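Input: one structure, supplied below.
Note that one protein chain of the assembly has been removed; the remaining protein chains are unaltered in position.
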Amino acid sequence: MLNYVLARLLTFIPTFIGVTLVSFSFIRALPGDPILVMAGERGISEERYAELAAQYGYDRPILVQYWDYLTGVLHGDLGVSFVTKRPVWDEFFSLFPATLELSICAMVFAVALGLPAVVIAAVNRGKFFDRALMSTALVGYSMPIFWWALLLIIVFSGNLQWTPVSGRIGLQYYFPDPTGFMLIDSLASGQKGAFSSAVRHLILPTIVLGTIPLAVIARQTRSAMLEVLGEDYIRTARAKGLAPARINGIHALRNALIPVVTVIELSVGTLLAGAILTETIFSWPGIGKWMVDSIFRRDYPVVQGGLLLVAVLVMVVNLIVDMLYGLINPKIRKR
Amino acid sequence: MADTTQISSAPTRPSALREFWYYFRENRGAVIGLYVFSALVLIAVFAGLIAPHDPTAQNRAATLLPPAWQEGGNWSYILGTDPLGRDLLSRLLYGSQLTFLVGIMVVLLASAGGIIIGLISGFAPKWVDTIIMRTMDIILSFPALLLALVLVAILGPSLINAMIAIAIAYQPHFVRLTRAAVLAERSKDYVISARVAGAGLPRLMFITVLPNCIAPIIVQAALSFSNAILDVAALGFLGMGAQPPTPEWGTMLAESREFILRAWWVVTFPGLAILITVLAINLMGDGLRDALDPKLKRS
Amino acid sequence: MTNPVMQATALQWHYQVSGGLFGKPRTLKAVGGVDFALYPGQTLAVVGESGCGKSTLARMVTMIEEPTAGTLTLDGKPIDPSQWASLRQSVQIVFQDPYGSLNPRHRIGAILEEPLKINSPDLSSAERTARAREMMGLVGLRPEHYDRYPHMFSGGQRQRIAIARALMLDPKVLVLDEPVSALDLSIQSAILNLLVDLQERLQLAYLFISHDLSVVRHVADEVIVMYLGRAVERGSRDAVFSAPFHPYAKALLSATPQADPEARKERIQLKGELPSPLAIPDGCPFAPRCWKVQDKCRSQRPILPDDAHSAACFFPENGGAPAAES
Partner (left out) sequence: MTLLRLRNLSVEFATASGRFRAVDGIDQDVDEGEILAIVGESGSGKPVSMLAVMGLLPWTATVTADEITFDGQDLLKMEAAARRRLIGKDLAMIFQEPMSSLNPCFTVGWQIREALRIHLGMGRRERQARAVELFEQVGIPDPVKRLSAFPHQLSGGMNQRVMIAMAIACKPKLLIADEPTTALDVTIQAQILDLLTALRDETGMGLVLITHDMGVVAETAERVSVQYAGQKIEEQPVGPLFRTPHHPYTGALLDALPERATDRHLPTIPGVVPGQFDRPAGCLFSPRCKFADATCKAQVPPALGPELGRARCFHPLNTDERVAS
């Protein structure tokens, strides 16, 4: 297991360097001169140009620039936003809890609904519940989630007026946010109605963001279960006279979870891509909306830094999932 | 050789194609998906003949008309009109052309590149393989939509750039899949036989191994087809894909977003069109997987 | 006696197993020094259990794997990897699994003609087809099989196709890697007969690899018994089967079930299982499982003597000559 962890950590390093290379070359790949782009339509004097070039180090060899960039990244220096003039690093971490809160809620929604449903479906294989679940999952999987969000808004915010359309909490509430998680901070503030407002703001984004992972988990777990149910050791379990519920719930599910963990790994990217759309639609002040806004504002240091941090985030989550994979797979754990 | 020559002929088994069709047909959803998909393809091909109006023609006198069956509707605009008075149905019909174009182009670009890189990776020495796989890891670290957004930001928003960006983001899936299939096939005896017979590397790659790796690639292609449609629509929705007045479904949604509480049809129909198309392709993809994946076959 | 068509001297194949990040890489000796000679029209059988290195030996002989050490000669000329391409025609192989050894996407005709296409590109396609059809007749396939795909055939017929393909290049040596192990008894005999006929007619040298002693007894002229990558006994078929010298060979023979209920015999029960090929004992590799092991066996490695019938054992059975120490 230790070897597995270390070997996995070692692959992290080249991937990390590659990701920094991609985000570094992002500015280089922009059509036109980055300083001219920075200056915008106002134009720029030659002295100012040279000054800026020296300031940003654009006059030095490309390798030196990359080295500076890399060491800067490792020290938490991702540059300063053109628009807000705040360090990208600070902006990222002030917005990150909002995305994290939403993503965790969506994942919990997907797993808590998906796994039990699949086990029940596997027991009743081919019967109505199984078919209904799988059809629903396929529809969910095919859903353009930006449209799904609009539909939910029409019904729940427009017609029924149950849920707010945007933001994380009602405008009337104001309290300090030490954790950045609105659910926790609203409870801690002790203000009446704050928590329920936070919850109501969270419901629709959670459903929208959780839909695809839910569909993916349901479909993948079911096909993993079907595959596992055909294995020799399931026949052995049946030959022991075990009840179907025990065979499905313990012998099969335990094995089926091993491939499902890797599915979760692949859906991290999907989740973040979904966050971009969900946050934009619900004006959720998180990383996704920040990135889209920055792309529109041509705030390149933010786009560059955000791109890097999102990629590193995906890598870290994948690393954690891989460790988890090693833990639940005895063939790796006990080698 | 008296007693070795006489062997009764092989039992007649159903042909591979017949068997494929049997398994495909057994999945009722897949057959429905196939019918819907075929209908959509026909619509896309003959959009110019079916569409009642020019998709970009604006009728200032008839903006935000509801669908014909609702009060205030007009049968010349069956599904109603958008805020600029353009016929929704015609725009949807023309939009299907773009949708299929996008799907096909993305799948072609991503799979062609992915298959070749995957084949190389599966046959190359370990260090080349490692470099390729790490590179794919790097691309996979960026969420496809974000990567596409950023690439489009660099290249400028357009449908073509969106397709290229999405194809790049999908490529690693084809690389990984092809490589895994190649590695599984490469250790089989028939490949070693070909080597013993003297087959060189190109022959081994393209004639011996590749045809046996096609099944999972086809399934992945179907998946990528539907995902590409979703992602291009999402880019359009974010304003980074096809630009107005192109009748692209995602772009149409974005244009009419502000009217969602006033005119449900301008939002509902483009989204429904995306959902139905994607659903039909995914249903077919499931059928393909069932029919091509021997692991799930029961005999 | 004629000259050997192929000769192996001290053939070895080692394999580096990484010991993880901190463990030092260990060497797996899949084959640790084997000598043999193949003669036209003769069959050399290599027997042993899984992990004894017999399949690795097959891969070296067919030039799929380069030997780590030792030499392999063909018609008296040493084989060098740079000449593999031109020498491969002379050594062909038939595999155990008739289902995995034929390309499922190619027709039988294409499978048979592929070796010609690669090695004799100047042959016209009509000539190739004629050769393939002739070969199909030779191995007992019918002309209409030419256009069929492998999945339409039974295991026995596929094995005929595999044999036909191996013979398309007129090889001198045919490596048969468990050619009948996957076949049913009623099919096995027909394939064995075919192999016997082909050998007589084409004067082929067979390297017959098998774990099934009753099959080996039927087809072999010479026998090598392998254990953990080493030849522990070598001799003519009759000598090895009637009076095995090495205790392992004796145990193997006694463990092989005989299809005769009346012949109740004493079975030698071997202790334990095969050691890991990464941890081959220092002395005699068989020492941990041997019932007559002595201290000398644990510390010294016995060398297979260079006699017609010999065993790598210090205390051989049935009056064999004791082996020398290494």
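As written, the chains take the letters A, B and C, and residue 1 is the first residue of each chain.
Note that in this section a residue touches a chain if its C-beta (ideal position, glycine included) is under 8 Å from a C-beta of that chain, and two chains touch if they have at least 3 such contacts.
All values reported here derive from a predicted model rather than from experimental measurement.
Enquirer: Taking the complete complex into account, tell me which visible chains touch the one left out.
Expert: The chain that is not shown is in contact with A, B, C.
Enquirer: Using the touch definition up top, pick the residue from A:Pro61, A:Pro178 or A:Gly241 that touches the left-out chain.
Expert: If we include the chain that is not displayed, A:Gly241 is the one touching it.
Enquirer: Among C:Asp75, C:Glu127 or C:Asp184, which residue is in touch with the absent chain?
Expert: C:Asp184
Enquirer: Out of C:Ser154, C:Gln203, C:Ser236 or C:Gln300, which touches the unshown chain?
Expert: That would be C:Ser154, which touches the missing chain.
Enquirer: For chain B, enumerate the residues touching the unshown chain of the complex.
Expert: 3-4, 6-8, 11-14, 19, 22-23, 297-299
Enquirer: Suppose we count only contacts with the excluded chain; which residues of chain C make the list?
Expert: So the residues of chain C touching the unseen chain are 49-50, 154, 156, 184-190, 192-193, 196, 211, 213-215, 217-219, 251-252, 254-262, 267, 269-270, 273-274.
Enquirer: In the complete complex, the non-displayed chain touches which residues of chain A?
Expert: The list for chain A reads 230-233, 235-243, 251, 254-255, 258, 328-331, 334.
What we mean here is this: only the chains that are shown with their structure count from here on.
Enquirer: What is the identifier of the chain with the smallest separation between its Cα mean and the overall Cα mean?
Expert: Of all chains shown, the one whose C-alpha centroid lies nearest the global centroid is B.
Enquirer: Name the chain whose C-alpha centroid is most distant from the C-alpha centroid of chain B.
Expert: Of all chains, C has its centre farthest from that of chain B.
Enquirer: In whole angstrom, how far does the Cα centroid of chain A sit from the Cα centroid of chain C?
Expert: 55
Enquirer: Based only on mean CA positions, could you tell me how far chain B sits from chain C in angstrom?
Expert: From the centre of chain B to the centre of chain C is 49 Å.
Enquirer: How big is the gap, in whole Å, between where the Cα atoms of chain A centre and where those of chain B centre?
Expert: Here the centre of chain B sits 24 Å away from the centre of chain A.
Enquirer: Tell me, which residues of chain A touch at least two other chains?
Expert: In chain A, no residue touches at least two other chains, as defined above.
Enquirer: If a residue has to touch 2 or more other chains to count, which residues of chain B qualify?
Expert: Not one residue in chain B touches at least two other chains.
Enquirer: Using the touch definition from the top, list the residues of chain B that touch chain A in their complex.
Expert: Against chain A, the touching part of chain B is residues 29, 134-135, 137-138, 140-146, 149-150, 153-154, 156, 226, 230, 233-234, 237-240, 250, 253, 257, 260-261, 264, 267-268, 270-271, 274-275, 278-279, 282-283, 286, 295-296.
Enquirer: Provide the residue numbers of chain B that touch chain C in the complex, in ascending order.
Expert: 1, 3-7, 9-13, 16, 188-190, 192-200, 203, 208, 211-212
Enquirer: Which bits of chain A are touching chain B when the two form their complex?
Expert: Checking each residue of chain A against chain B gives 11, 14-15, 18-19, 22, 26, 29-31, 135, 138-139, 141-144, 146-148, 150-151, 153-154, 158, 223, 226-227, 269-270, 272-273, 276-277, 280, 291-292, 295-296, 298, 303, 307, 310-312, 314-315, 318.
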